[in-house]
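Missing here: one protein chain of the complex. Every other protein chain is in place.
What follows is subunit A.
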């Protein structure tokens, strides 16, 4: 699956301590986490925080913990930008964009070949990837348009990554995001 480690199979697996990928992550996971569905949004949070937040009535509760994504009206789950922290930490396939490609991506555009700085060696086609700046700041995520091998032959305006979410949404979609 797209956003997981070799050991992890899906999102639920990520928050499950037994699925921890490396030893350094284990102590973080000692805190018990849970997923909470609030209206149509899915939140990832500490159990202790959730217990306290039960005293807040649902209509008055806006958000808690970090928001992984939401269920659409047709019942599909859509990953949101709030999941970037989790994804960036666990992602196997990454794409780094050059400084001149940062802003175009943050304004919601796809990543073109000209802006491609680095890419994980064995990325297949149509694979979920995390997009980072050259300074290793996670900027968003998307789906690879070509495999690593095919990008080499691409002309500079050809698409490398299809845009799915970027941190610019915190400003652009402030009203609908949470």
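Just so we're on the same page, contacts are C-beta pairs under 8 Å (C-beta built on N, C-alpha and C of every residue); 3 or more make two chains touch, one makes a residue touch a chain; residues count from 1.
The working rule: contacts and distances are computed from a predicted model.
Of the candidates "Ribosomal RNA-processing protein 42", "Nucleolar protein 2", "Tetratricopeptide repeat protein 7B" or "Probable electron transfer flavoprotein subunit beta", the chain left out of this view carries the UniProt protein name "Nucleolar protein 2".
Of the listed residues A:34, A:61, A:114 or A:154, the one in contact with the hidden chain in the full complex is A:61. Residue positions on subunit A in contact with the hidden chain: 45-46, 48-49, 52-53, 55-57, 60-67, 81-82, 85, 102-103, 106, 133, 135, 137-139, 166-168, 170-172, 174-175, 177-178, in rising order.
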